[in-house]
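What you see is the complex with one protein chain gone and the rest in place.
Chain IDs A and B follow the sequence of writing; residue 1 opens each chain.
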Amino acid sequence: MGSLHPAFWHLVSPELVLVGFGVLFLLMSAVKSDDSFKEALGWLTALGFAITLVLTLQISAAVGGGRVAALASREGYASLVMDPFSQLFKVVFLVGALLSVLMSFKSLRVNRALTGEYFTFLVLAVFGMMVMASGTDLLTLWVGLETMALSVYVLAAYLRRSAASVEGAFKYFLLGAVSSGFYLYGASFVYGATGSVHLEAIREALQARIAHGGLEAVGFPFAAGLVILVVALLFKAALVPFHWWTPDAYEGAATPVTGFMSVAPKAAAFAMMLRVLLEGLGPVAGLWTGLLSAVAIATMVWGNVAAMLQDNVKRMLAYSSIAHAGYALVAVVAAGTAPRSGGVGAALFYMGAYAFMNLGAFGLVLYLEREGCAGDRLDHFNGLVHRRPVLAVCMILFLLSLGGIPPTAGFMGKFLVFKAAVDAGLYVLAVVLAVTSVISLYYYYRIVLRMFLREAEAEEPVSAGWPLGAALAASVAGTLVLGLYAAPALEWTARVVLGGAH
Amino acid sequence: MMAYLPIGIFLGIALAIVPLTLLIGALLRPRRFDYVKLQPYECGIEMRESPRGNVSVHFFLVAVVFLVFDVETIFLFPWAVAFDRLGLFGVVEVFVFLALLVAAYLYAWLKGALRWEE
Partner (left out) sequence: MGTSGLVLLGFLLFCLGVFGVLSRRNFIVVLLSAELIFAGAGINFVAFSDLWRNLTGQVFTVFLIAVAAGEAAVGLGLLVALYRLKHSANVDAARDLKG
């Protein structure tokens, strides 16, 4: 039997709270299903996330810059750790989830298909992500990944009467299931080559072997397993050429779900990728940085080019989210090439900044939504600046941030990634990052143009309710604070180290 | 870079297998269809109805619920084998697990997944 940390129950209390709320919601929604109940459930969910956030911050303060293994194997290899890396990623997931819940209230009114169980799946998905951020063995990470993925498949299919929703979810599921199989098959070879699934043990085994005979001594089965494992992780983060489920799943899903999917599961996939690659497979970084560089370039180029061709704002934001994952991947490559380049911190900061600006942009799409009309065509933005000047200014801010213009969070994030890439000597990646960012301005600008120049349509959207307004305000605040006063956030992300530096 | 070579060969073979087998099949198989040949073969007995008749969706729900609960018991076997060594913690843990299963069962029950007649 493995060993538990003496304060195990305290360390995992945020996760336990989420599971408790999830089960509670499930049982409650089995007996009640009227509108006021669903609204109450939404508030309870927000409360649950808020409690979890407070507990996470509390544990984060207790852990400080150190690393506490809540659960370890008999040999002392950790399975579940609380360190700045995991805690900060959890904060990103929880902030994304909280904003999505606030945005869900409007969807409850517009789409009657959303039932009480919707909130259960939201809570359980975040639980899975938190396990993904903390897990340090291939099994724990995978169970977290599946908990998240199975919940998100259902969330994506939630508009049961809409063929687009079910079809998008179905494609997402199909590719997700296959990529899960790839992950397992790759993990089995890593286990076969090293005799352990704990990342620390894998790292030690690899280091011993490399000290013995260089990179060549790693062996073919391990290298093949590693490539399959990396491919599976690329699927999960929706990187080119494993991205094609993304636009369909994003377009079909209810807008708050799309916003959630584009932010939280993506951040979780990056958390897991960073953990596995840097902590477990750091010694063989030479085997995967080349592959990931190629993927990053392809993702940045294709994501931005395809986004230019879209007329549907949700699809456009889907391709833009693919491109943003490409930017974050540059930081991952930088961290693998040069551990001191600050790549991990840059990726983490980028994911946090992306959560605010992207959820804000989806919040505006949701604002324009009416019954039977998703509000996601470019035309819906016509003349917005005359109709709702405040909202138009918000949208401009989010788009500037997505395009990477100062003084926004998006600029700060891109700057950090760029700096990490230059520090790691990855000049080609840095140049592609800069050039594709300029290209991206074109399609973000298209929306801005329509808000100013075109005539407004006569129809007014249904009233949004203040929760959506609060979510938008929080997104604006986050985008501005991370852009103008990033020092505290940078101080936190600078504390994050992965891969043997502890 | 030589470390990538076996992966390349491996990938090449893996990628080639699918189109190759499809191609060989398409080239080799004769394409002469007639009425008798296109009929489904079932031990010489003539077909009475479509084999793809509809099965009530009730079967689906029961099957899925059964599948999940049946497979979850897999976690009880290792515990049963080692429970004397796991001690109190093992008991607590397995009961937490069972409580979650009961919650899921309760949900299925309350939702009417187990009710056979409408």
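Please note the rule applied: a residue touches a chain if its C-beta (ideal position, glycine included) is under 8 Å from a C-beta of that chain, and two chains touch if they have at least 3 such contacts.
No experiment lies behind these values; they were computed from the predicted model shown.
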Listed residues A:E15, A:D83, A:D248 or A:E279, member touching the removed chain: A:D248
Omitted-chain contact residue, chosen from A:F25, A:F93 or A:F173: A:F173
Given A:G76, A:G195, A:G213 or A:P488, the one touching the chain that is not displayed: A:G195
Residues from chain A at the interface with the omitted partner, ascending: 138-139, 142-143, 146, 150, 153-154, 157, 160-161, 163-164, 166-171, 173-174, 177-178, 180-182, 184-185, 187-189, 191-192, 195-197, 244, 247-248, 251-252
Chain not shown, touching residues in chain B: 14, 17-18, 21-22, 57, 60, 63-64, 67-68, 70-72, 74-75, 78
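Here is the rule we go by: only the chains that are shown with their structure count from here on.
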Centre-of-Cα separation between chain B and chain A, whole angstrom: 29
Partner chain B, residues of chain A touching it in the complex: 1, 4, 19, 23, 26-27, 30-31, 215-216, 218, 220, 223-224, 227, 287, 290
Chain A-facing residues of chain B, complex: 2-4, 6-7, 10, 85-86, 89, 100, 103-104, 106-107, 110-111
